[in-house]
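Structure in structure tokens, see below.
Removed: one protein chain of the complex. Kept in place: all other protein chains.
Then we have chain A:
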Amino acid sequence: MSVLLSRRDMLLAACAAGAAASLPFDTARASEALSVFGPLPPDPAPPGAAKFAEAAFEAWKKAHNAQVSYDLLAWPQLHDRMATAFASGSAPWNVLYMCGWVPEFAAFLAPFADDLPKALVDDLPASSFETVTWQGKRYGAVFTLSLLTLFYNKEHLAEIGFSAAPKNWDEFKRAAKELTRAGRYGFVANYGDPAGIGGTASYWMAFLQQAGGKMYGEDGLPVFKGDAGVAALQMMMDLMPGSDPGSISYAGINDATNVLMAGRASMMMNWPFMWNAAQDPAQSQIVGKLGSAILPAGPAGSASIDGTDAWTVSKTSADPALARQLVEFYLDADVQKRQALDTGWLPIRLSVLADPEVQQKLPNAAVVLEQAKHPYNSFVTPDFNQVTQALGTEVQKALQGQKTAAQAIADASDLVTAIVKRRG
């Protein structure tokens, strides 16, 4: 039997099909699509992007009838991509990675973290919410305990009679100087990029807190122009004779990490990912020689800064509840454990940090936990990039001998005051 269809019949059939498709049938719910914006590995990428918890991720998607697509970029490009997307009103993401940028982008985020389950929140360090809270609302959940700690070559330190890491500034300076010999350097850092978390300014912030200082007063204006600010910078300057002179040109953390892993430097301040990388013979010549310790104490004790790697949910997300559930999945205890064991990025959940298997594989986990008992404020504000650019540039001038510590800190204070006042 043949059926002849006229063009009119076909048009009618198409209209009917279109109308039928638009009817709200519950029986076949279409899968929800979530878009996640974050960093590429080896920076802390989510499951499915980095190689961990992949089976659990597939199971979660199936259970929630959700499609998750990743939009991943190299870490240095993340901020600017987000800024462009928000400014143009075309940010398509449901879940976004943040690193100290919550105050800057708070107007585009949902304060979803207030709705996280109590059991989960209770298993997170209370201080982990500090850098994702703005004007009393929690906009994010930190997913890795990422504090700067000291990594050192045990063999090198033993050569100069140190059986453990330097415990205070004096020991730190002495060790750096004595270790600088035979074509290698006592200390290496990435002072090449002044701005952002992990830039020159943020290293100074760690020293500032070790000296007992802080960035801002109650009125939001800078208060670091004082003894602590100057002492912190002077400490950095005093370390320079024992440092790899290339430090001032290393713009990224990997530039400095490579020097330590090649055995050409003996100490550096680094994030927890360093541990796993240094145990990999394919990229490290110091396998089994790496030690980890809390940062040497200044006049006020040890202190660090927070890497503030967090997940946030977009205010314009079509399904904020599902987006929140995805973040909860990222923070699930089993996923956190695999994150630690497989990628080296420590978990944020206290129960997972205390897990014997995690502690055995990552001995630096206990060190980071110990570091967390001391201050680790990264002083993030909406002007964080501009403030750290101005501050870090002055620090660089002092490190190069263009200014004294006192001059550089006074000038930095004036610049930061102007930036804060311009914000209003």
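Observations on the model:
Criterion: contacts are C-beta pairs under 8 Å (C-beta built on N, C-alpha and C of every residue); 3 or more make two chains touch, one makes a residue touch a chain; residues count from 1.
In this section, contacts and distances are computed from a predicted model.
Between the names "Cytochrome c oxidase subunit 1", "Transporter", "ABC-type sugar transport system permease subunit" or "Elongation factor P", the one given in UniProt for the chain missing from this structure view is "ABC-type sugar transport system permease subunit". Considering the whole complex, the residue from A:Ile248, A:Ala300, A:Ala333 or A:Ala366 that touches the absent chain is A:Ile248. Remark: the omitted chain is touched by one listed residue; of A:Gln285, A:Gln360 or A:Gln402 this is A:Gln402.
Contact with the chain not shown here comes from a single listed residue; of A:Ser127, A:Asn168, A:Gln359 or A:Thr393, that residue is A:Thr393. Check A:Arg264, A:Lys289 or A:His374 against the missing chain and you find that the one touching it is A:Arg264. As for the chain not pictured, it touches chain A at residues 79-80, 83-84, 86-87, 89, 104-105, 107-108, 191-195, 244-246, 248-251, 255, 258-259, 262, 264, 315-316, 383, 385-386, 389, 393, 396-397, 400, 402.
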